[in-house]
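Here the complex is missing a single protein chain, while all its other protein chains stay put.
Chain naming follows the written order as A, B and C, and within any one chain the residues start at number 1.
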């Protein structure tokens, strides 16, 4: 029944939309739940809004600060029968179950027509598909493991931008001697996870990363490489400042912006903070992928479309998907958001130095490392988070204990 | 046994006059006492002081000075921004929208839950029905269960009757979660009233609701004050329930506050955050300041005697 | 005479309705009043549907493998096995106990002290009382930011004191896993001891003033009077305050999220947050509900005897 209807719809849509993609018969109203509440984020979102409305739709904005809050509210509303037109998730397996529960509409028609599978990274295709059909529109690629550094501070301390994690550790002493915080780190589990995974990918390599998270290979924990990762991560604990615990990522970034700290490891959204302070990549600050293999951990955001029988809503959903994935919207949105366009066929030459570097790395699939959420269950991610945060915050915990706890977490949650 | 009616009013009156030792002169002990009370007051005032100071400073001063420094050039700009123009997502309306939403949630929630609590307490105290006390015990036990546990089933239940994400829904949720403590308050208060009064009203021909409305409720002022204060505070300060049940049209002030505070602007506008925070706290604070005297009196009048 | 009867009833050791055959036959004759049933109907519905229903639903889910959305398979006690092998949950439980003991004790001591001192006919009693009480009016969604800031070594008290010239001053409770829990206790005490003060003050005002005269005549020192004579007399108020504080301990969530988010590490994790995280963030409804069930069972185990003794058995008072 459903597939019949879908086929009919697809046929309809195919004929109609190819003619006049953005001219629906009636103005479509779309309520969108998301957690992009900050200035930069909402400015980026505005790029979608204006294009959607230009196409004749009406955007009803439901912004809820905090991913967990927004996702909880969205899922509750879907379950409660008061679903929005679209809602945000992180790229990954977060919405898998919602799709499995038959609570989402697929957008396979739009995706196959647009040839999405050929345009986006392979790991993303898996992440937005369920049972072979595409259920989500990916809107961006965020590099998760950029090392941002303040050029002036590094210069003053007489150190070069770090290439490896050993460089980072080595530079710390000189920076500290210059009266600055060597390494600014925020104090929330997800930030600690981001740092650990950066070390894992950069110091341990994409292969180890993959064995651990994608293959759930517990034996990977016994390797020399993992041991070295645990060791480096443990040593990083000593070069952060006292104010770290509980600090948010953007306050931390501001330490680098203002020159009180030398470096921070963060996703590319941190560029927004430098931008807001009027700084330009390559001038006041720089960005680097630490580690010889130049691995870039990629994640991003997607929008999914709750199941509905309402034809107008269905049409609005497809229109949203079309708009969000369109090349113009991709460039405009990601320019403001600080991320990389999710489709590989757009021209990135107008983007900043860091984004261009990211796009360059993206062209080599071997250097792409999917963010944990794309490959591991939320359960495993959570369990590992608990271990990482314990290790990071307990100076008396050694690498052996860390490996042992890591093993427990994988065995229980894997 | 002297008149319990008289005693309770006497007690209530006594509730605001100190009965401890009468000081004779300013001894070392007295000075120590005042010193202790003053330093305790300082401890209690500190966070409010920080919030207030910060909300009056321009960003420049916040960046440079410590949190205790007095504002050199006090300004209400942050307050204006917090109230009317701070942004969350695409909307830049400050928390004023949330304020009115909160008021719309607050008024019916408080009235309904206080009335229902009073009715429950009255029925439990004066009209024994088998099993009623077991219900009450379960209700009290329910007060201890973290309400995160109830969220999901409630969402399902509400949506099945069509009040999910509506004003009615959020009001009902507040009534449900306010019920244990409201019922407890009134039950204990009515249990402390002389039963003869109830008997007299029954002999005089009062029925269940007549006695409640015409005899009991007019006597309940002290406990009504306590109940209203607790409920206003609870409802106003709620975050999770509002976020989950209110729907996007009715999001309360705390949710808006959270949106503003956790919205990551380029540089965090601490003064706006703090001003929004203070604004959000204004209603319960005002209630406490205005009715504080009666609050203590109400508790003294037997409100929380176990 | 009414009072006498009531008192006698209350003196009975166990007030259980012994269901003798005669008793049950008699009970059948008790008048049923429709208006009473009507008035209690909302409570019955709330208790039956919301409280009991949700509890049962939670317990049921804890025996399933539910992830993001509930499924209704049956995996026995698997989730509980996982739960008790989970270091974070065990730490959460331990934290709740440590926090609970310190928080309740500190609130009671400070609240009692303030109540006694404020009862000494001090000037500006109303003002002081309001100052002590106002934190209770504010949610931690509101005040958490100020506390976090105040306790932050780089921004708050430590920095201020150091800039005032005391370079070696250290106050970084929030930053250290060993002490972060105490910072939570501090903020918790700040919020709740005013309420304890008010409750105990109400108790103090109910103590017969002749007792103080008698103690004076007998030459009993003030501290002794309060400790040995007053304290036992306001026992019921202390119980009430303790119960209220205990509710706050079990439900402890806002405070943690606002101030530490469970950190540093897992140093300040608490069970309610464990439940929330697993229900919503980690999409592990099975494990989250198992943790909720453990909380529920613990609470009920502690509460049932008290509730039963206090409220459960009275089927009505004598007229």
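In this section, a residue touches a chain if its C-beta (ideal position, glycine included) is under 8 Å from a C-beta of that chain, and two chains touch if they have at least 3 such contacts.
The definition used in the following text is that contacts and distances are computed from a predicted model.
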Among "Hydrogenase-4 component E", "Multicomponent Na+:H+ antiporter subunit B", "NADH-quinone oxidoreductase subunit K" or "ABC transporter ATP-binding protein", the UniProt name of the subunit that does not appear here = "ABC transporter ATP-binding protein"
Note = Full-complex touch with the removed chain, picking from B:60, B:204 or B:249, is B:204
Task = Based on the whole complex, identify which of B:134, B:219 or B:282 touches the chain you can't see.
result = B:219
Inquiry  = For review purposes, identify every residue of chain B that touches the missing chain, sorted by number.
reply    = 1-6, 9, 194, 196-197, 199-207, 210, 214-215, 218-219
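We adopt the following convention: only the chains that are shown with their structure count from here on.
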Request  = Once you've mapped the touching chain pairs, tell me: line, ring, star, complete or other?
outcome  = complete
Key: Centroid comparison with chain B (C-alpha atoms), farthest chain   = A
Request  = Return the chain pair with more inter-chain C-beta contacts, choosing between A-C and B-C.
outcome  = B-C
Request  = With chain centres taken as the means of their Cα atoms, state the distance from chain A to chain C in Å.
outcome  = 40
Inquiry  = Using Cα averages as centroids, what's the distance between chain B and chain C in whole Å?
reply    = 16
Task = Pull out every residue in chain C that's touching 2 or more other chains.
result = 155
Inquiry  = Quick check on chain B: which residues sit in contact with 2+ other chains?
reply    = 151-152, 258, 261
Key: Touching residues on chain C, where the partner in the complex is chain A   = 67-69, 82, 85-88, 148, 152-155, 172, 174-177, 180, 259-267, 277-278, 280-284, 287
Task = Give every residue of chain C touching chain B within the complex, in rising order.
result = 2-3, 27, 30, 32-33, 35-37, 39-40, 42-44, 46-47, 49-55, 57-58, 70, 110, 113-114, 116-122, 125-126, 128-139, 141-143, 145-147, 149-150, 155-156, 159-160, 163, 190, 194, 198-199, 201-202, 204-207, 209, 212, 222, 236-237, 239-240, 244, 246-247, 250-251, 253-254, 271-272, 275-276, 279, 285, 289, 292, 295-296, 299-300, 303-304, 307-308, 310-317, 319
Inquiry  = Touching residues of chain A toward chain C in the complex: what are they?
reply    = 68, 71-72, 75, 79, 94, 96-98, 101, 103, 187-189, 241-247, 377-379, 381-383, 386, 389-394, 405, 408, 412
